[in-house]
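The other protein chains are all here in position, but one chain of the complex has been omitted.
Let's turn to chain A:
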């Protein structure tokens, strides 16, 4: 048995010493590219937010003036509260729907692949087309929902004309967009669970609800974290669907921060204040993601590390 190779006798060679870095070297170009673009946008946005910029892109440094103005702007305050409502409801509803779909798809054996393919459709359809589709469904006269209501003998609703209902429709459109992918992430998590665990838990006397909360949920925590990041990010940043659906109306009932940002930057040409809103969304997204990662992904370190 030759258990000593010459390389070991000579000590680690240069190539050996580099080995741990090889994976990082391989992802480096892609990482630099992504970071570059992201960094450019973020840094550019922050610079914009600290300057007054005119139509000809001439900048004057104004410090935090844009921030002070924006935070004092009641229209921003309303949009912020509305966005937080929108995001919280979307997250709760979106995760609930995604988990339900994932559990159903997990049980369905026949046709699972078909549904998996189908669930990517929202990402091939542009946001504008999605909005147009929702308009068809919810249009007051002749819309799909009102037609169904009429068949059931119920009164028609002005779905996109009533502030509360329009807000609800906007959340539904948002869920339509984000739920399928979140379901796929969760389904992937469910499929990694050893089926014997469910048998063991059944013998142990756990009922389906206990099994879900004590076995399934803890075991897909990392995937739950990832889908939370996705759902939160989409909800904070949703823009084209809501803009094309309601233009922020009626009575600003659906004017989210992202929509107000568009108005500030591209209609009022107030780039500085528009950029402040971008920074605000960025901060919210980043802080939330870090919290999710800390709770759901890193919390698992103990056994993922030991699993090596």
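Quick note on the criterion: contacts are C-beta pairs under 8 Å (C-beta built on N, C-alpha and C of every residue); 3 or more make two chains touch, one makes a residue touch a chain; residues count from 1.
Here is the rule we use: contacts and distances are computed from a predicted model.
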Per UniProt, the name of the complex member that is left out, chosen from "hydrogenase (acceptor)", "Catalase-related peroxidase", "sn-glycerol-3-phosphate ABC transporter ATP-binding protein UgpC" or "Cysteine desulfuration protein SufE": "sn-glycerol-3-phosphate ABC transporter ATP-binding protein UgpC"
Touch criterion as defined above, residue of A:92, A:154 or A:197 at the omitted chain: A:197
Residue ranges of chain A at the interface with the undisplayed chain: 194, 196-197, 199-206, 210, 214-215, 218-219, 302-303, 306-307
